[in-house]
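And now, chain A:
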Amino acid sequence: MTPIKISKGLDIPIAGKPAATLHEVSHEGDIAVYQEFEGLKAKLKVQEGDLVEHGQVLFIDKKQPDLQFCSPVAGTVKAIEYGARRALYRVIIEPSAGDQPVTFNRYTLDQLRGIGRDAALENLLASGLLSLIRQRPFSRIADASVTPKSIFVNAMNTAPFGPDINVAVQGREQALQAGVHILTQLTEGPVYLCLAPSAAEAVRNLDGAEKHVFEGPHPAGNTSVHIHHLDPMLPADQVWNVKAVDLIRIGELFLNGTLPTTSVVSLAGPGVQETARAHYRVPIGMPLSALLDGKLESGEHRIVKGNALAGVAMKSAEHVSAIESALTIIPESEEQYFMGWLAPGINKLSASRTYLSGWNGHKREWKLTTLLNGSYRSMVFTGLYDKYVPLNILVDYLVRAVLAHDTDEAISLGILETDPEDFALCSYVCPSKMDISGIIKQGLAEIEKEGI
Partner candidate 1 sequence: MQKADRQLITFALTICVTCSVLLSAIAAGLKERQERQVELDRKMNVLIAFGVDTRDAETGRRISAERVEQYFSEQIREVVLDAESGREIAPEDVDLVAIREKRQLPLFKWEEDGEVQKYAFPTSGQGLWSTIYGFLALERDLATIAGITFFRHGETPGLGGEVDRSWFQEQFVGKRLLDDDGAPVRFQVVKGGVENRYPDGNEHAVDGISGATITGDGVARFVTEDFRRYNKFFETIRGS
Partner candidate 2 sequence: MKFLLKRLHKNRHLYEPGGKLEALFPLYEAQETFLFTPPHQAKGAPHVRDGLDLKRAMMTVIFALIPPTLWGIYNAGLQYNVVNQIENASTMTHWIQGAMIVMPIILVSYIVGGIIEVAFCIIRKHEVNEGFLVTGLLFPLTLPPTIPLWQVAVGIAFGILIGKEIFGGTGFNVLNPALTARAFLFFAYPAQISGDAVWTVVKADNVIDGFTGATPLAVAAATPAGASVIDALNEAGFSWSTMFGGAIGGSIAETSVIPILLGAALLIAMGIGAWRIMAGGVIGLTIAASLMNLLPADNFSPFTQLPFYYHMVMGSFLFGIVYMATDPVSAAATNTGKWIYGILIGVLAIIIRVGNPAFPEGVMLAILFMNVMAPMIDHYVVQGHVRKRRADIEARRLSYAKG
């Protein structure tokens, strides 16, 4: 397998890479299930005080009513909380011994090679795990009524930081293989498996998928890059994608017939004590406070669900996500440096060569903080962004088209092939400190609303 080499991009040398070790974490207390999907309108199926079984439906998607979101644990619905505009925020469940877990269709590994699309979708919808599969364009939950052109499995991670599939797959090799088989049932096209050069044998030897190795700096591990190089999309195309770590859970569902209760989470970032930077198998929905207790450095931190580039800041009172398996902890900072514009820049990391660190600083690790390193300014067209997006896209002009609400232009410039996370590096390097990902996200939302 000759690797596909990606040259554009940047590996940010941020400290806090998670070790390749896996620790089991158990939890006795309350569990929370979040409505964490953008654009999803939830319809509740339980009330406060109800007893729920493991695998029982908590809420459904109004748009795709077959898609059910289920409880990962048996217990009592302790509280239902709402966010802005009375939208469901989360359901808190106090675990107790259940009578009978809700079961799903169970298959052997061999059966899975040919169960057919309908059987595969039935389990995925009933369990809610279809929500782990995303659909391009717009990166929404896969639409069961659509047969995708192809499916991309992302078995690599180049962003700082995410779980390592080599660690997560340990002991779950069969489940991952089962997941790949299920995907082959969902599309008539190929299932692509995108691997890092370091992929373990268990991942490398998976059966049923077309395997490709991607090599290079971030965003070589982003699905958009894989799609772009393997099977580029035209505006009318629809493609599904799923992360390999999530595919393990899908495989477990089909092999065991019950909803998986745990997921592998990577805990990383400069805010985590060095010894605690590792992978954890945790009960889905457990409180962050319980997981993070005693593992962080002193000081104020930002807890990020996902990686440092594209993740979402969380409150410490929140819980482990059901769909995102990375936690990144970044120290907060408001430090002001004297005459920063004059400093040689030995102690300040920059990808630009205006700082000394831009010349050789990427060889060592940096304890980066949330400091913006500048002020917001108006956009200057420099072509700088293009160096960080290996997608044959003129980023400046795409951004301008979105800002001008020129959706036709944005589509012809290729916005539908992208995901906001692909532009995270642009925001990272932007001297005007623009939120490029946010602009692209807004553009995608506008196009989705207007229809293509």
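For anyone wondering why these and not others, all candidates are chains of the complex that A comes from, given by their letters.
The rule is simple: a residue touches a chain if its C-beta (ideal position, glycine included) is under 8 Å from a C-beta of that chain, and two chains touch if they have at least 3 such contacts; residues count from 1.
All figures in this text were calculated on a predicted structure; none of them were measured in a lab.
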If you had to name the candidate from 1 or 2 that touches chain A in this complex, which would it be?
2
Chain A contacts candidate 2 in the complex at 12, 14, 231-234, 302, 304, 306, 308-313, 328, 330, 332-342, 345, 348-355, 357-358, 368-383, 386, 392, 394, 396-397, 412-414, 424-425, 427-433, 435, 437-438
